[in-house]
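Omission of a single protein chain aside, the complex is shown with its protein chains in their original locations.
Which chain is which? They are A, B and C, in the order written, and residues in each are numbered from 1.
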Amino acid sequence: MNFDLSEEQEMLQETVRQFLDNECPATTLREIFDGEVGFDPALWKGMAEMGLAGLHLPEEYGGAGLEVLDLALVSETLGYMAAPGPFLGHALAGLAIACGGSDAQKSKWLPKLATGDALATVALAEEGGAWLPDQWSVPAGASLSGSKKHVIFADHADLIVVGTAGGGLALVERDAKGLEIKPIDSADRTRRLCEVILADTPAEALPDGEVAATRLRDAALVLLAADAFGGATRLVEMSVEYAKTREQFGVTIGHFQALKHQLANMAVEIEPSRGLYWYAAHALDHVRDEAERTAAIAKAHITDRYMQIARDAVEAHGGIGFTWECDVQIWFKRAMFDRAFLGNPALHRERAATMAGW
Amino acid sequence: MNFDLSEEQEMLQETVRQFLDNECPATTLREIFDGEVGFDPALWKGMAEMGLAGLHLPEEYGGAGLEVLDLALVSETLGYMAAPGPFLGHALAGLAIACGGSDAQKSKWLPKLATGDALATVALAEEGGAWLPDQWSVPAGASLSGSKKHVIFADHADLIVVGTAGGGLALVERDAKGLEIKPIDSADRTRRLCEVILADTPAEALPDGEVAATRLRDAALVLLAADAFGGATRLVEMSVEYAKTREQFGVTIGHFQALKHQLANMAVEIEPSRGLYWYAAHALDHVRDEAERTAAIAKAHITDRYMQIARDAVEAHGGIGFTWECDVQIWFKRAMFDRAFLGNPALHRERAATMAGW
Amino acid sequence: MDLSYGEELEGYRDEVAKFLNASWPLKGDEAKLGWEEQAVRFRERAIEGGFLCRNIPKQYGGSEQEPDVLKAQIIREEFGKAHAPMEPRGIGTMMLVPTLLERGSEWQKEKFVPATIRGDLAWCQGYSEPGSGSDLASLKTRGELVNGEWVINGQKIWTSGAQSADYMFILVRTEPEAPKHAGISYLLVDMKQPGIDVRPLRQMTGGADFCEVFLTDVKTPEDWIVGKRGEGWLVSRTTLKHERNSIGSTQQTRALFSGLVQLAKERNIDGKPAIQNADIRQRLAALEGYVKAHQYAGYRTLTKDAKGESPGTITMMNKIISTNIGHDIARLAIDLLGEDGLLDAGGSGMAAMMSGGHERWISHYMYSLGIAVAGGTANIQRNVIGERGLGLPRDAAAERSSK
Partner (left out) sequence: MDLSYGEELEGYRDEVAKFLNASWPLKGDEAKLGWEEQAVRFRERAIEGGFLCRNIPKQYGGSEQEPDVLKAQIIREEFGKAHAPMEPRGIGTMMLVPTLLERGSEWQKEKFVPATIRGDLAWCQGYSEPGSGSDLASLKTRGELVNGEWVINGQKIWTSGAQSADYMFILVRTEPEAPKHAGISYLLVDMKQPGIDVRPLRQMTGGADFCEVFLTDVKTPEDWIVGKRGEGWLVSRTTLKHERNSIGSTQQTRALFSGLVQLAKERNIDGKPAIQNADIRQRLAALEGYVKAHQYAGYRTLTKDAKGESPGTITMMNKIISTNIGHDIARLAIDLLGEDGLLDAGGSGMAAMMSGGHERWISHYMYSLGIAVAGGTANIQRNVIGERGLGLPRDAAAERSSK
């Protein structure tokens, strides 16, 4: 029984965190957040150089050959730091190709994705909250027509993995004919979204797209849960820190029992769920028959906790917590993202109920 | 605009309360609660002599000719005092006969019910939580066969108003052939329940039974809501009183902000809902097209608040709140009764949703 | 119990309606004027008719009527129906005017009250400071009397409308040696002078409904003080007996809830209208219990006010009740929005929340956490309910602060 991280995994988190401490301190994060574009090529290049772009890709294609758990650990740290950038979409795209692509597709794309020389993303959602493979309706084929919503940094991607009707996946390249990309005003300005419109756009299906799509879905749920865990943990720390420094009535407000208990409740809500996302990630590589359901529960549970903690953190910061200047809002909006992306908790709870045979 | 009680109504509540202060103080309440029977004929006789047995019955039959709101105000006070006895069933039975009975039925029963010389109750529920008129399945006719659950003090009643298939009502007398009454171990020992088994038992239908049954249902929902409001209000008072006297760490525990806020939250949960049951009661006599839905919402909302406040009150009393000796348990069990009797909040919320055309 | 207003008051309603029918909208050439100018002319006539500024003496431009909360409610209802202008909105009419009437000197009343209620003068409030939120009395902005003038230095925050205000009423510390509450004075300050730097304070929604105001050697005459030196804390707590709008917040809450029901009808879950989903129906109906309780509690308060009786603890609870309902409505709305919760709130302020689009629910989701209800505020309200409402003993910390 070893339900804990390895030293390498702890070091991975520590390394990513130090990198972000140095390369994306609060001022930089704020610049990117407030900026027009929201994408910092240098920051992403640095992350790729650390190996984060290909962490989970096979070693034969230049990746580090690690597991979904390792990806999730990075995701936790990015969530903790509210790191802006295309990690989520890129990681999922690579995972899909590694899982469902032909040898030719893998050879063509994975080495470039592993180094970060090419940036990829995934186009899943369709109108009306159709996030899941069995809800996709863009007809599969040598060319695709339709519209995909909420595609992370599609405007910077070299490659888009597009979900197609029947639950398959297809590759669409940056300069493909009829491809139109419209940035959306996103609440979360660290992971900006685009609408992707395909008009008879050339595409190449992944041979094992159906398998890859379900793995992509489950991995995405786990990465969102991990990000949520990291972000919520950070918000508790920020709120505690504020309570230790802000004074009212002649004492720091952390003296007041009502606030103290609110902060304790926030910690109690999030701290236990660390192992839940660990296990969900672990299951994706090692306990396949529990993977799908545990991923759904982890995403629903932890992103719900994150959102509530984000609300509580605003309250704990008083009026200032409601301002644009206060960093809490950055995490608040990441919480909105993590909770809504790939579907609200209710959707995944209903899936979990169905999978349990309820 | 006069959304308030009249002086007469305030005096009615005050009179009932004083009567119970004198005739059913804590020690008496405890004796009745702990006793085998749970029914105190003298106490009920006293209430009847005050006019409570026929408060809402027409004056021509010896009643006071008051409205459902007045019944509800009495119900609030009984809930506040946790008064044991058959008021609820008796009041509903009389209301049903006054609304749906023939002249002969009214002449025969209402004068005796108004004085309390005869005790009546209502038999509504059937197996599987079938509380409502459209769920009843005992076939109507000159004799009835079937089983009714959760009949308040049926073992002391002279007359039972029985719900029948098609949503009608019929009268069954105490000594009727084939009538079997089995006391049930009830959680709420102030309003004990029986199962009523009918085997080809002679019965007399109310001519306007369908109309009377829906009015009975809505009035019952309102009376339960009123009882819940009174009980919850009392529990808040008891908890506040305890916090003012119990000392820990050298001060009364009401000094601790966490408990203070818990008590404030309890008060905030119940205090605003006074007008909700008032209006629901008022609507039954004066705003007929809102009556059914408002009654459903009032019952669901206020009995839910009562149950949660009862849980909170146990916590606010610490270990002692969990004991049989502590009076909190009496109200706790009345809360369970008010919430479950005639169906859980979820049932009535779903009805309210349907009535709104949602 | 009678939910109608009774014959006499319905007669009054007819009177109000008749006046409105004759007076609003303006007719003939006056109808061509701009809305603001029309409003000014209309208000003059409404004051003359005794419908507006009812609690303000005639000598200061009001209509000086006997307080009557039911008449006031009827006026709100009828003016609302006719879309006719009420008193100028804003903190000048709501807070400064009652304070001046109770505590101001004669010249102050004459100079400021008529112009404010006519809408000629706009005010902003200088109370909160970055370091003084729930503990307002710890404020640090200084006022010194130098050569017959107050010289003010410091910073205020959460000042609504500071950009467009003519004047500010401000709390400043003028007696630094006095104990906390006793060192504060209440001054009036001309906003159109050097040394005042107004910076919009952007909210997480992207809009800016509030400002920071930096004051550097800002000056105001010695006699622009309301009450005496060191009495500012008491002056700021002045409330005149007035025609409390007991059901205003319940009407807003009901409107918000109606919008939520509408949203549930428009959004889908699993390809069917969300309002058909059992879970959503339960949540909506449970919320409606709170909304309706709040509504009838408002009716009861209105009645008690009309009778001159105390409505009890409910008046301390209204804020937290509507906050709680607002939170629950916001949570359910964001669940109904689903993927649209990924979108930006629209970069705007409260205006976005009042708009018709779905993005108003994102704004509302964030506004439900807004400064009016955030942080210490809710806890302070629970203290008040616990201590003043339920009679529980005071906190040690609060005791210390009140000394």
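In this text, a residue touches a chain if its C-beta (ideal position, glycine included) is under 8 Å from a C-beta of that chain, and two chains touch if they have at least 3 such contacts.
None of these values were measured; they are calculated from a predicted model.
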| item | value |
| --- | --- |
| Visible chains in contact with the missing one | A, B, C |
| Selected residue (touches chain absent from view) among A:Leu5, A:Ala64, A:Ile184 or A:Ile197 | A:Leu5 |
| Of A:Arg192, A:Arg215 or A:His301, the one touching the omitted chain in the full complex | A:His301 |
| Which of B:Arg217, B:His317 or B:His348 contacts the chain that the document leaves out | B:His317 |
| Missing-chain contacts mapped onto chain A | 1-6, 69, 236, 240, 243-244, 251-252, 254-255, 257, 260-261, 263-265, 267-268, 271-276, 278-279, 282, 287, 294, 297-298, 300-302, 304, 345-346, 349-350, 352-353, 356, 358 |
| Residue ranges of chain B at the interface with the undisplayed chain | 125, 128-129, 131, 149-150, 184-188, 193, 247-251, 253, 255-256, 258-259, 311, 314-326, 328-329, 332-333, 336-337, 339-341, 343-344, 346, 350 |
| In chain C, positions touching the absent partner | 277-279, 282, 396-397 |
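One rule holds for everything that comes next: only the chains that are shown with their structure count from here on.
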| item | value |
| --- | --- |
| Chain pair with the greatest number of C-beta contact pairs | B-C |
| Rounded Å distance, chain B centre to chain C centre (Cα mean) | 42 |
| Centre-of-Cα separation between chain B and chain A, whole angstrom | 53 |
| Multi-partner residues of chain A (each touching 2 or more other chains) | 256, 258 |
| Multi-partner residues of chain C (at least 2 other chains) | 379, 382, 395 |
